[in-house]
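Here it is, the structure, as structure tokens.
Each chain you see keeps its place in the complex, though not every chain is here.
Order of writing sets the labels: A, B and C. Residues in every chain begin at 1.
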Amino acid sequence: MTDIRWDHDRETRTGIPEVVFGPGKTSAHLRSLFENEGELRIASRLSDEQMGVLDGLATIHAEARVAVRNPRPVRNVPAVPVLTAGTADIPVALEAAAILTAMGVPTTRHFDVGVAGIHRLQAVLPELQSARVCIVVAGMDGALPAVVAGLLRAPVIGVPTSVGTGVAQGGTVALNTMLASCSPGLAVVNIDSGFGAACLALKILGSGSPD
Amino acid sequence: MTDIRWDHDRETRTGIPEVVFGPGKTSAHLRSLFENEGELRIASRLSDEQMGVLDGLATIHAEARVAVRNPRPVRNVPAVPVLTAGTADIPVALEAAAILTAMGVPTTRHFDVGVAGIHRLQAVLPELQSARVCIVVAGMDGALPAVVAGLLRAPVIGVPTSVGTGVAQGGTVALNTMLASCSPGLAVVNIDSGFGAACLALKILGSGSPD
Amino acid sequence: MTDIRWDHDRETRTGIPEVVFGPGKTSAHLRSLFENEGELRIASRLSDEQMGVLDGLATIHAEARVAVRNPRPVRNVPAVPVLTAGTADIPVALEAAAILTAMGVPTTRHFDVGVAGIHRLQAVLPELQSARVCIVVAGMDGALPAVVAGLLRAPVIGVPTSVGTGVAQGGTVALNTMLASCSPGLAVVNIDSGFGAACLALKILGSGSPD
């Protein structure tokens, strides 16, 4: 087993603990990381087999492909709304939500509210308006985050997803739509990166107070 | 002067007359084409110099870069709404409108109604709902046509524009957003092609009746 | 099972009912959507397993990967010709045809009439000339829709397909050929989107009458 250099100091420095990226990790390695008592452990992008290995050692969020051990207690911050444009975007949204939850941040979830039927967004708008930060996940044309950002005072984090057909395959269309959005103040992260969105939300929540 | 093969039969075959594409045409050539008496002549993508050459021979739509001689009489069809998301998209919209007008089709114009302030679209929605076809021009994130297509029974023609900054430069982002749109039934034409949108609108208007 | 927000109002607003996109839907979810009595249900891009789940509940168009329950009665509109350039383009053409049929619109089918042997197109031209809208599906060089659009008064919808070799893999070449076509008035939809073409044809057919 290759010896990994754990960045123990990362959370002190940045407010974000090291999160284990599943692909390429052996079962033995994953198990050794999670057998640690008392310390928070989060792993993402886990395969079915890897989730099996950690079953019993950690809470498994199967649709999100995330495992968590020793989550932080719930913090007293406003819930972070996590929206998706379609149903195929849900696993990415759940990855973001699982990591926020592990870090003690409550979330609310509003899935399948994309711009093809814009009235569905109106229904959830009041709740969004009281959030301190909002995560919006969208594939295909990636237009939803711009519409939300044009309606809120809070920062919106757009997460493009790779699930799409034709020109949208791989997520570059959704990514570029978000970067090119006319709605000022939209933060964009990498394609499918529920993890990146959660970390950015954590930093934003932490930036307003001594915390 | 190179001898050009005029496709005289095109309008009979397709309902669309030959339109002269300006770039590369010499002054002598343009003038000879427009000195023809009585027949409809339309030229697009004209340079300042070319518009000067045709001044007096044709009606010049300067912002649209279009010249028209012997336009068709106004037809009894519902006006075609032409929308833009931003102000930079207006020249492309005017190219579409000038060609429709030359062909006898009335238009209405609604500019600067993009998704960053979606309430502006609500104000014009009733008028759009009585149209038989609608043209929506958008650069940057290109999200407006999808939103309009999700609200109307009539076919919507999306025209991406090349005016944009960063990743949006050149218009590929707007183009792909329209192609990847979750709003079913959106027709897409080439980047900056007000001409293509006008021709498609003409064909759609012609397809419902003996006309 | 994640709770999906069904856009019940979509058909009233746009003339197009919600169509279920297969990928990512669970068997339970698909079945619950199709167990609904009396209402039209259409699903597309179904896997073999998903078509098995719906067998008995819906009519399965296996080559088109489409399932339909409670189709609309046949409408009194002219048949929509659906053409393909090659044999590999047929499944996409059948997706368009199945959705049109489900909506009560008759279709005729003319497959394998690509430009490498242009005389094959001549044989079907008379029938095309009486259509109100025409769908042309083509991969590889994607040249057929432009040729057809140069011969007809009706609007032509070009559908690029992803089946191709070398530079044509993925369908971008066919897509760009259609967008760059010199034949004015060609409507383009996303790669492989028989669904998009069918919806656009429906909107065009609906735009000429009170319907």
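Definition applied: contacts are C-beta pairs under 8 Å (C-beta built on N, C-alpha and C of every residue); 3 or more make two chains touch, one makes a residue touch a chain.
Not measured: the values here are computed from a predicted model.
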Total copies in the full complex, given that 3 are placed here: 8
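In this text, only the chains that are shown with their structure count from here on.
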Cα-superposition angle relating the copies subunit C and subunit B, to nearest 5°: 180
Core chain by centroid distance, with centroids computed from Cα atoms only: C
Centre distance in Å when subunit A and subunit C are each reduced to the mean of their C-alpha atoms: 35
Separation of subunit B from subunit C, taking each centre as the mean of its C-alpha atoms, in whole Å: 26
Gap in Å, rounded to a whole number, between the CA centres of subunit B and subunit A: 42
Residue numbers of subunit A (touch at least two other chains): 86, 116-117, 165-168
Contacting residues of subunit A [partner subunit B, same complex]: 85-86, 114-118, 140-143, 146-147, 149-151, 164-168, 172-174, 176-184
Residues on subunit C engaged by subunit B in the complex (per definition of touch): 10, 13-16, 19, 132-133, 149-157, 175, 179-180, 183-191, 195-196, 199-200, 202-204, 206-209
Parts of subunit C lying in touch with subunit A, wherever the complex brings them together: 2-5, 7, 9-10, 21, 23-25, 45, 160, 162, 170-172, 175, 190-193
